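Every protein chain of the complex appears in place save one, which is left out.
Note that the chains take the letters A and B in the order they are written out, and that residue 1 is the start of every chain.
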Amino acid sequence: MAAVARVKVRRPGTGRVIGDRFVGRALRIYLPLLVMLVVTLFPFYWMAITSFKSASELFDFSVSPLWVREPTLDWYRHLFTQTNFPRWAFNTAIVAIASTLISLFCSILAGYSLARLRYRGADTIGWGIFVTYLVPPTLLFLPLTFVIRELHLFNNLWALILTYPTFLIPFCTWMLMGFFKGIPRELEEAALVDGATRIQAMVRIAIPLALPGILAAALFAFTLSWNEFLYALIFMNDSLVKTIPVGVTQELIHGDEFFWGELMAAALLGSVPVAVLYSFFVDYFVAGMTAGAVKG
Amino acid sequence: MGTAVRAKTAPAWHRRRVRIYDREAPLGYLLLAPTLVVLGIFLLYPFLFGIWLSVTDSELGNLGSFIGLDNFRFEWRNTDGVFYTAVVNTFLYTGITTVFKLSLGLIMALLLNQAFPFRRFVRAALLLPYIIPTVLSYEAWRWMFDPTFSVINWLLVNTHLAPYPGPNWLGVPFNAMAALMIVNVWRGTPFYAIAFLAGMQVIPVDLYEAARVDGATRWQQFTNITVPMLRPVLLVVLLLSTILTFADFQGPFVLTNGAPYNSTQLLSIWAYQWGIPGGAISLGAAISLVLFPLLTLVVAGVLFLLRRPE
Partner (left out) sequence: MTQGNRAKSGWSRREFLKTAGVAAATIAFPEIIISCGPQSSSTPTATIPKPRKGASIRLLQWTSFVKPADDEFVRQAQEWGAANGVTVAVEKVTGDQLQPKTAAAVEAGSGPDIIQMEYAWPQLYTDSCLDVSNEVNILIGKLGKPDPVNEAFCKVNGVWRAIPYTIVPNAWTYRTDYFQQAGVTSFPKTWDELTTAAGKLKATGKPISQTDGHAYGDSLTMWNPVLWGFGGKEVNADGKTVAINSKETRDAIRWAQGAVKAGLVVHPEWLDPDNNQAYHADRISGTLNGASIYIREKIEFHHYTDVTNNAPMPSGPKGTFAMNLIFNHAVMKWSPDAETAKAMLLALMEKDSYLKWTTVASGYNVGPFDAFHNDPIFAADPKLKAFEDVVAPGKWPGWPASPSKKTAQSQTQYIVADMFAKALANGGTGDIEAAVGAAETSLKAIFERP
């Protein structure tokens, strides 16, 4: 929308208008988009093709590997009948949604507090929250295991729901601090002068204005939880409480033989539906915000 | 610091600030409380424990005793050079991929912010690499790079871009580093793009309208409005991405695990090899914390930059 508006606003006589409509626009937008799409999607095309190939066709490069000659749905069928894939997808969704909500709740409040309120120690705390990222999870998981044991959360989805926020909150908080800072202070101060409380100003003015940031933070949090591997591997034991990344690798890789068709089928099923869901969210925040709450 | 400046120039403001300052402290802490509780329980102990481990001679299952900086000294003196290879590779890996992810992510966000047909589909598609479970996409990439079954090489050879059998992606040190970086950029770019796209939404449209009235070109609008307005988001994303890339383990572990002969060794893998399969957990902790002081400075610096324009 914005681009169309922009073209209309541009005054005749500033030049390049005609070129801009066709060649210019193609070169400026469509060509780079096409290149990006091809590079981004090729691995997915390859996964999709792989997931429809029989085991023997998979290793046959004598003819073009880019197409499938005898498509088979065996891998998908196997995935749904022989493994707990639907259950893993369900677990993954539950964990991702719950930990995203917890993280958003915490980081909206914390981000607002650190960005907007003035009190002793705010800088130090903000800094401290981020510094925790510097200890890599490849080792952090060992002492964390001890905490999970003390809380009796092994083999319980709560272990993931509660630990994922540790790597989500710091980033979301900082991201939202940035957004809250971008909102003109005067808007809230006007509300305060009108008799609103701080909390009211936050809920009614700051949070709606920071919505694109909140949605972006939600996307990150959801995606990171959706993909998380190490904690899910360590804390979950039974097949019924596994998440997609852990369940799929554990039950579809046998010793030194990989079952590519099934692995790739699982990879696609584990990502494409979420991507479709995302596209609606992304559209929502892009469209919603260009409508221009900020203008007011 | 904003307060201080204002205090000098406007005493009236000052008085009001102080009043709000007093009132804001309890609320500030209250709003922080949920975050501090979650992080305190699940992060503080492991974090401190990790630091403590690095200055002990602990092994897996045996808590050791304090030995000062011996673990760091051990790596520092390590004459076979694996440690230094890992340090250099980690910097290269982080630096180069960050430059690509940042610029490609910005371009992607600018493109996605335009109107074009099938926009919804395109947005979803470009997000895919970031959404797909990492372990699985890395396995797929490994297979695409496998010299025997490299579909990439098949394409290169069949389009006559490379002579048969095509480059050995993971078996030659230079190529293997490049392959690691390609996959990281492929996966990481959408992360930047989403953040920038969100950042662009809160830039007031009037700014662009005013600039256009003043006859600013698109490029001028980009450098004078978009980039400065994106700064807070950009810094946070950059910082987070840098730290996560520094510690990136899964991708390199699946793709090369340091092979060929440690030429793609990274600090994260090296720490893991000592700490988990080697059982020398204290040394592993020391290796992964070796850049802690440096990264802390970087974080502090970015925090400073982020706060300045109030």
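The rule is short, and it goes like this: contacts are C-beta pairs under 8 Å (C-beta built on N, C-alpha and C of every residue); 3 or more make two chains touch, one makes a residue touch a chain.
Bear in mind that the values here come from a model prediction, so they are computed numbers and not experimental data.
S.K.: Can you work out which residue in B:166, B:204 or B:260 touches the chain that's missing from view?
M.R.: The single option touching the absent chain is B:260.
S.K.: From the list B:55, B:87, B:170 or B:240, which touches the chain that is not on show?
M.R.: B:170
S.K.: What is the set of subunit A residues that contact the non-displayed chain in the whole complex?
M.R.: Missing-chain contacts on subunit A: residues 55-56, 59-61, 141-143, 145-146, 148-149, 154, 230, 233-234, 237-238, 249-251, 253-258.
S.K.: Tell me where the left-out chain touches subunit B, residue by residue.
M.R.: Interface residues of subunit B facing the absent chain: 57, 59-62, 74, 78-82, 142, 145-149, 168-171, 176, 256-262, 273-274, 276-281.
Just so it is clear, only the chains that are shown with their structure count from here on.
S.K.: Can you tell me which positions in subunit A touch subunit B when the two form their complex?
M.R.: 1-4, 6, 9-10, 14, 29-30, 32-33, 36-37, 39-41, 43-44, 46-47, 50, 59, 61, 64-66, 102, 105-107, 109-110, 112-114, 117-120, 122-123, 125-127, 129-140, 142-144, 146-147, 162-163, 165-166, 169-171, 173-175, 177-179, 181-183, 198-199, 209-210, 212-213, 215-216, 219-220, 223, 226-227, 229-230, 244-245, 248-249, 258, 260, 263-264, 266-267, 270-272, 274-276, 278-280, 282-283, 285-286, 289-290, 292, 294-295
S.K.: Which subunit B residues qualify as touching subunit A in the complex?
M.R.: Touching subunit A: residues 3, 17, 20-21, 23-25, 27-32, 34-36, 38-39, 41-47, 49-51, 53, 104, 107-108, 111-116, 119-137, 139-141, 143-144, 149, 151, 154-155, 158, 186, 190-191, 194-195, 197-199, 201-206, 208-209, 212, 215, 229, 232-233, 235-237, 239-240, 243-244, 246-247, 249-250, 268, 271-272, 275-276, 281, 284-285, 288-289, 292, 295-296, 299-300, 303, 306-307, 310 of subunit B.
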